[in-house]
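A single protein chain has been omitted from the complex, and every remaining protein chain is retained in its original position.
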Amino acid sequence: MKADNRGSAASRRDFLKQGTVAAIALPALSALGACGESKAVAAPPGGNTVASPPPPSPQQRADAMDAMHEKGIKAFPAPTSGKGNQLFEPHLDGRVKVYDLTAEEVQWEVEPGRKVKAWAYNGQVPGPQIRVREGDRVRVNLTNKLPESTSIHFHGLELPNDQDGVPFITQPPVKPGASFTYEFTVPNAGSHMYHSHHNAAMQVGLGLLGAFVVEPKRALPAQRADVDYVMVLNDGSHGYTLNGKGFPATEPIVCKHGQTVRLRFMNEGMMIHPMHLHGMHMTVIAKDGWDQPAPWKCDTLNIAPGERWDVLVKATNLGTWAFHCHILPHAESEHGMFGMVTALIVQPAVV
Amino acid sequence: MKADNRGSAASRRDFLKQGTVAAIALPALSALGACGESKAVAAPPGGNTVASPPPPSPQQRADAMDAMHEKGIKAFPAPTSGKGNQLFEPHLDGRVKVYDLTAEEVQWEVEPGRKVKAWAYNGQVPGPQIRVREGDRVRVNLTNKLPESTSIHFHGLELPNDQDGVPFITQPPVKPGASFTYEFTVPNAGSHMYHSHHNAAMQVGLGLLGAFVVEPKRALPAQRADVDYVMVLNDGSHGYTLNGKGFPATEPIVCKHGQTVRLRFMNEGMMIHPMHLHGMHMTVIAKDGWDQPAPWKCDTLNIAPGERWDVLVKATNLGTWAFHCHILPHAESEHGMFGMVTALIVQPAVV
Partner (left out) sequence: MKADNRGSAASRRDFLKQGTVAAIALPALSALGACGESKAVAAPPGGNTVASPPPPSPQQRADAMDAMHEKGIKAFPAPTSGKGNQLFEPHLDGRVKVYDLTAEEVQWEVEPGRKVKAWAYNGQVPGPQIRVREGDRVRVNLTNKLPESTSIHFHGLELPNDQDGVPFITQPPVKPGASFTYEFTVPNAGSHMYHSHHNAAMQVGLGLLGAFVVEPKRALPAQRADVDYVMVLNDGSHGYTLNGKGFPATEPIVCKHGQTVRLRFMNEGMMIHPMHLHGMHMTVIAKDGWDQPAPWKCDTLNIAPGERWDVLVKATNLGTWAFHCHILPHAESEHGMFGMVTALIVQPAVV
């Protein structure tokens, strides 16, 4: 059976069913598990008296800090409204796969309780994930419900010039209230993206972006994976996010021992993000959708804006593994982990 | 015939001759062409009356923003005074190729009307492009007309230590008004650079840098290109620039359909710049002048300070293709594209 992130596989419900992941669970459902040490932190004495409370001892301060860290971990994966990067099922017009995209302003919950203004395709940040095959005929109908003009650039696809999505070079801008249709035969396989190419520093930062994955006509056996996961990095006005969410609202990647996980990193931000996987290495197989001639291994992969990197992870090491940007201020503060942090969870294989 | 950027090939005049590039032209010479949609924007009512003008409608605001974007595109390639990176013809002293470089302060027009203080070699930013062949004997006479000392480091060339250009380690600083002569036999091929190595964070940021390209004694057939273009990236006190200019004053790269373009990226700045080419991929063939053992493909190439990357582009896709740094705030604002943006223009091959 093939588990992937095209909908239900790594869902929250499945995740919570798994008793094997003791350390990560909802606050309401779990005690912390064997690895957690939690001490009650005395609430500072309050009230209306004039006397100041005594300053906390070093031990109390350490406990208070640890409690914040623990709270974040225990909340993971924290429920929020809205889920981006959902697999986009096209409707068919003959043999043409048709995708209707509406760009509009929404409120987006990045972490529990933190809602931000987003400009989103179909209400999702990242926009819905387009997955097609090399040679497919694709039509994208863009409707602009934003207060400014926009356009879509299919980043990485080698399209005819008039489908490239750059206002005043290849097309007029798509005005507020207007629509525009792109149609093309998908030319080259790989992990690509679609995003605004108009006032893009702002529009992409606000969420007008999505994955555009093109499966090859014939996949190499070496590239077959049991789990195929797209991870879009961003660092715009929503903060440091993985697929539109910050830790603890990020999504764990779940697989079985012995499986192969394909990760497709896509950087839609303005900064590099060297993603570090604990416990296992990654084998780098493609850059910007093009096979690397000689795959190479690493545990920390530097992903620059606009880049896509595909890696394979052989899930040989059981457990819950931290997986985060190694620019530490993108991942942790005195208040605990946040932002670009998730986990790869390797479960025992079912016999 | 070989077209390159060693002088006339991609010149503005040639560029304007080409009727095939409808969308990009001088404001004075052109209507925008089929892809442009331009609406007159009502000037806000002015004057001395007390009443405030009504706020612009969303549509008016969108039109005003688009007009700024359109203006930049239509201006490209915008004329400015001064052109950097021009091919430097040496004079000969016997078999020695002699290059006289004078470092002095000039005014440099980065974009139309924006003149900045620059410290330049021979009045150019980047300095004149030195192109020699492996094994050539080269003499560089540096004259310092700056108000502070300087030196030249030949970045990437494996020279004898006393030619390395680091004050107080390999030579004395070259004082204001003084001269210094470097002379060496060119040891290793590739895309290299020359720049100040004294107070360099400031001096290189102000413009004391240039390309030093060494052609191999015997080029590999796989590396032969029809167009050979050096692109120097910078982000110092002049802003975000390609070859010393910001968009729309940057230079388009022009080639014919079917040709091979060799790009030599050189980062003389303080930040990474992931350069993204639309419509076609790049095959990476060399790093810092050294052949890559296994060329690999990408459409977004991350170039760090001090690095040089050589790529080949097979011009298989007709049209005008945006080509820009994908750190979007280096390339676009609400006012339109600026900074590190140019275009690769693939014209129909002449039959």
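Letters are used for the chains, namely A and B, taken in the order the chains are written, and counting of residues starts over at 1 for each.
By definition in this document, contacts are C-beta pairs under 8 Å (C-beta built on N, C-alpha and C of every residue); 3 or more make two chains touch, one makes a residue touch a chain.
Nothing here was measured: the structure is a model prediction, and the numbers come from that model.
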Given B:Q60, B:T102 or B:T170, the residue that touches the chain left out of view is B:T170
Missing-chain contact, candidates B:H69, B:R131 or B:H155, resolves to B:H155
From A:A222, A:L328 or A:A349, the answer for touching the chain not displayed is A:L328
Across A:K97, A:H276 or A:R308, the one contacting the chain not displayed is A:H276
Listed in rising order, the chain B residues that touch the chain left out are 147-149, 153, 155-156, 158-162, 164, 166-173, 175-177, 188, 197-202, 204-205, 270-272, 287-290, 292-294, 302, 304-308
Touching the unshown chain, chain A contributes residues 23-24, 32, 35-37, 58-59, 61-63, 65-66, 69-70, 73-74, 272, 274, 276, 278-281, 294-300, 302, 316-322, 326-329, 331-334, 343
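Quick note on the criterion: only the chains that are shown with their structure count from here on.
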Chain A to chain B, mean C-alpha position gap in Å, rounds to 35
